[in-house]
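The other protein chains are all here in position, but one chain of the complex has been omitted.
Right, chain A next:
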Amino acid sequence: MAARGCGGVWRRALQRGPGGSCSASRPRRAVACNARGGAVPVGQSGLAPWVPVVGLEIHAQITSNSKLFSGSQVQFAAPPNSLVSFFDASLPGTLPVLNRRCVEAAVMTGLALNCTINKKSLFDRKHYFYADLPAGYQITQQRVPIAVNGSLSYSLCIDNKMSQMVTKTVRIKQIQLEQDSGKSLHDDARSQTLVDLNRAGVGLMEVVMEPDMCCGEEAAAAVRELQLILQTLGSSQAIMAEGQLRVDANVSVHHPGEPYGVRTEVKNINSIRFLTKAVDYEIQRQIKELENGGTVVNETRAFDSKLGCTVPMRDKEGKQDYRFMPEPNLPPLILYDAKSLPANVNHQQVVNIDWIHERLPDLPSVKRAKLVELYGILPEHSFTLVNEDGLMEFFEDVVKRTQMKPKKVIGWILSDLLSHLKQHSLTANESPISSFLLADLLNLLENGDISSSAAKQVMAIKEGNKKVINKLIGLVRKATRGRANPLLVKQILEKKLSE
C-alpha cells in the first residue's frame, strides 16, 4: 500500500531502552516534510531543528538467462559453484563478452526513469580485495555510465486515513551496468568463509538516487515504486528477499542553512519495511549523537533487523581507494537511435534506443491513471490495485463479468478479499475465491437474489472460515429436523463448496 508521509516532527526518542546500544523505543512521527519535498524543520523544546538527508544506492539484478560478461546461467539457489564459467572464476586467459540483453534492460530502465541515455558509455575496473571477488576488481561504469539525469515520481499519504496523497520526485543521478560478486557464507565456528561464485558476474543495474528524501517512509515509497517499475518492465524481478534488489541508504542530518552533515552508509536492509526502520533509526541516532556533543563518523553501518538498530560494520577498512582504471578489454559501448542507425549493420550487434522506447509497457503511474479514468475509482484505490501482485487483473476480470458498478466492486475487493489475502499471505492469483466466483456472487447481490450479509458469509466460507461451515451444518440439521446424518451433511457441503 502507498506509504504514509512524514506529517510530524523530528524529536529524539526521550525514553531509552534498558541499556544496550539500541534504543528500544519506537521513534515518534518522522520529520515534517512539506508537499514540495524537503524537510520543514520544526523547533522543538529549545533544541535547534534538524534536517535529515537521505540518498539511496540501489542494486537491481538484471533478469537474464546468462551473466553480464559470460555465458554461465543466472539462477537462484543452485548447487554451489555449478553456474560458474572460467571467466567468472577469473582464471587466466579469459575475457569479458557483453550480454546484449543486459544492455537492453539498462536502456529500458533508463528510459522508464526519464534518463538521458548515453550513446557512448565506458567500462571501468574498481579494485578491492575480497574472497568473493576472484578477479580482485569489479567491472563497472564509473566515468560514463549508460544513463544519467533521470527522475522517479512516487506518492505518499499525508495523513493516516489514506485520503490525501502527495506526489514527490527524487532525481536519479545515474544508472550503471556492473558485475555482481559471489556469495560469502561465514562459518564463525571454524573461523573460515565459504565462497560460492554462482552469483559472481551476474548483471546488475546500479541506480543512484540523489539525496532528495528526508525520512524512512519517503525512501520506502520511492523504492516500492522503483520495484513496481522494474517488475513491469521485466528488466528485474526486484525481489528483495532473494537479493535481487539491494538498497543502501546514505543518511546525514544538518541544521537548516548549514552545510550537509557527515553521512553514514547503512547496509544489510532486506525489506522495504526494514528500510523505513533503518533510515529512521539512523536519523535519530545521528541527532542524538550530535545533540550530546558527539560527532557522526563517516562509516558504513549494518542494520540489525532483530534489534531494530544500526551497528558499525567491522570489516570495512577505512576509506577505500578503488584505483579506478578503464577496463582495457572492452571498447566503448555505442548505442544507436533511429537517426544514427548505420545502414548495413547486423541487427544482432545493435541496440536501438528508439526501438526499445516504442516497446515500453505501460508504467505503474500510467496504469493507475487509466484505472481511475476507466472505472472512476479513487487514486488511492488505484495505488492498492497496482501495488498488490495480480490484484489489478483480478479487479478488471470481475468488472468484466459483473453488472455491479466498478466503484462498488472495488469496495468488495479492497475490504473483504484483500484483508483475507493479507492475513494468509496469498496473492490475488492464489485467492481461494476466483474472479469468476466473485463476479457471480456480486451479480446475485446486484439482482437482489441475496443480501449483502449473505454474500459476506459466502465469501467467508470460501475463504475457509470453519465457523460458518458449522453454522450451515446447523441450518441443514434444522431443515431436515435432525434426521440427516451430520457426517454425510458435512461431506456433501464440503464437496459442494469446493466446486
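A few points about this structure:
Simple rule for what comes next: a residue touches a chain if its C-beta (ideal position, glycine included) is under 8 Å from a C-beta of that chain, and two chains touch if they have at least 3 such contacts; residues count from 1.
We take it that contacts and distances are computed from a predicted model.
Remark: of the listed names "Glutamyl-tRNA(Gln) amidotransferase subunit C, mitochondrial", "Vacuolar protein sorting-associated protein 33A", "EIF-2B GDP-GTP exchange factor subunit epsilon" or "Golgi pH regulator", the one matching the undisplayed chain in UniProt is "Glutamyl-tRNA(Gln) amidotransferase subunit C, mitochondrial". Only one residue in the set A:197, A:213, A:253 or A:392 touches the chain that does not appear here, and it is A:197. The chain omitted from view is touched by exactly one of A:208, A:330, A:372 or A:473, namely A:330. Listed residues A:80, A:379 or A:432: the one in touch with the omitted chain is A:80. Listed for chain A, the residues touching the missing chain in the whole complex are 64-66, 70-73, 79-87, 89, 91, 97-103, 122, 127, 129-131, 143, 184-188, 191-197, 314-315, 317, 321, 323, 325-326, 328, 330-334, 348-351.
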